[in-house]
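The complex appears here without one of its protein chains, the remainder shown in place.
Labels run A, B and C following the written order; every chain starts at residue 1.
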């Protein structure tokens, strides 16, 4: 894959990480935090794996397909959970997670 | 500082990271998650900085005092928050955080 | 999987991370650093994924098999590279990486 294409996925991973961290922060401030527990958990996982993959791509990791596949799985799960909640930060997060999952799947194949 | 002393602080950081992650997980399963929001937040921060410092010491970082000081501050804050809650996982976490903060302070000086 | 078994794999991941970081540090101090370039690269990757999985298990991640599989792949590759070099730190690292890869494979299946 060309360097330009990595640049694009790195930006998407960065956006997904930021959006998940924002959603995590916002979920912890909601009135009904209990309802958001799984969302909080998946936001953290998704932010961490996106941060990991972003760094790994940047440093020339030889494990692109393996890491992209696990990142796709986690983004997909996080998007599915966020999608269930009406908060703007969750709906926005779902959208970015699904987009990131799609790009990671392409990278994995 | 001798290699043996690093070995000891690395074990303490590892224990603190594990205990904070366990407390984080347990807090998200509590009935009153809202009351635990700050604890969840600090558990994550404390686990992450302990994991960071543990790795940094292991790879021979030249920034031991700087990183140990910020780790001490975060462990202290996490211990202070955990201490407020009666759950066993919080009380245990407070104890481990305060111990880790003490060892980090020594490393920082 | 029982909590006791997680405790065992967490210790193995911790040992693997520490050993890889020590090998990374030692490789950077060798006379012939060029020969160690791939070892340095894989030591970092392996330390980082072990640190990731260790934290993820500790916080109750729902992605145990996916993460354990990628960790197994990276440990295996790092062990294979380290095995090629005669330095004590590389031979020791290879041994720990292969052991960790085995345990991760069990966790993944």
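We adopt the following convention: a residue touches a chain if its C-beta (ideal position, glycine included) is under 8 Å from a C-beta of that chain, and two chains touch if they have at least 3 such contacts.
Note that the structure is predicted; figures quoted are calculated from it, not measured.
**Student:** If the full complex is used, which shown chains touch the chain that is missing here?
**Tutor:** A, B, C
**Student:** Would you mind spotting which of C:40, C:67 or C:96 touches the chain that isn't drawn?
**Tutor:** The one listed residue touching the chain not shown is C:40.
**Student:** Of B:67, B:93 or B:107, which one is in contact with the hidden chain?
**Tutor:** Spelled out, the listed residue whose C-beta touches the missing chain is B:67.
**Student:** Spell out, residue by residue, where the missing chain touches chain B.
**Tutor:** So the residues of chain B touching the unseen chain are 41-42, 44-45, 48-49, 52, 55-56, 59-63, 66-67, 69-70, 73-74, 77.
**Student:** Could I get the residues of chain C that touch the absent chain, sorted low to high?
**Tutor:** 28-29, 31-34, 36-37, 40-41, 44
**Student:** In the full complex, which bits of chain A touch the chain not displayed? Write them out.
**Tutor:** Residues touching the hidden chain, for chain A, are 10, 14, 17-18, 21-22, 24-25, 47-48, 51, 54-55, 58-60.
The rule we apply is simple: only the chains that are shown with their structure count from here on.
**Student:** Considering only which chains touch which, how would you classify the arrangement: line, ring, star, complete or other?
**Tutor:** Looks like everything touches everything, fully connected.
**Student:** Return the distance between the CA-based centres of chain A and chain B, expressed in whole Å.
**Tutor:** Here chain A and chain B have centroids separated by 26 Å.
**Student:** List, in ascending order, every residue of chain C touching at least 2 other chains.
**Tutor:** 48, 55, 59-60
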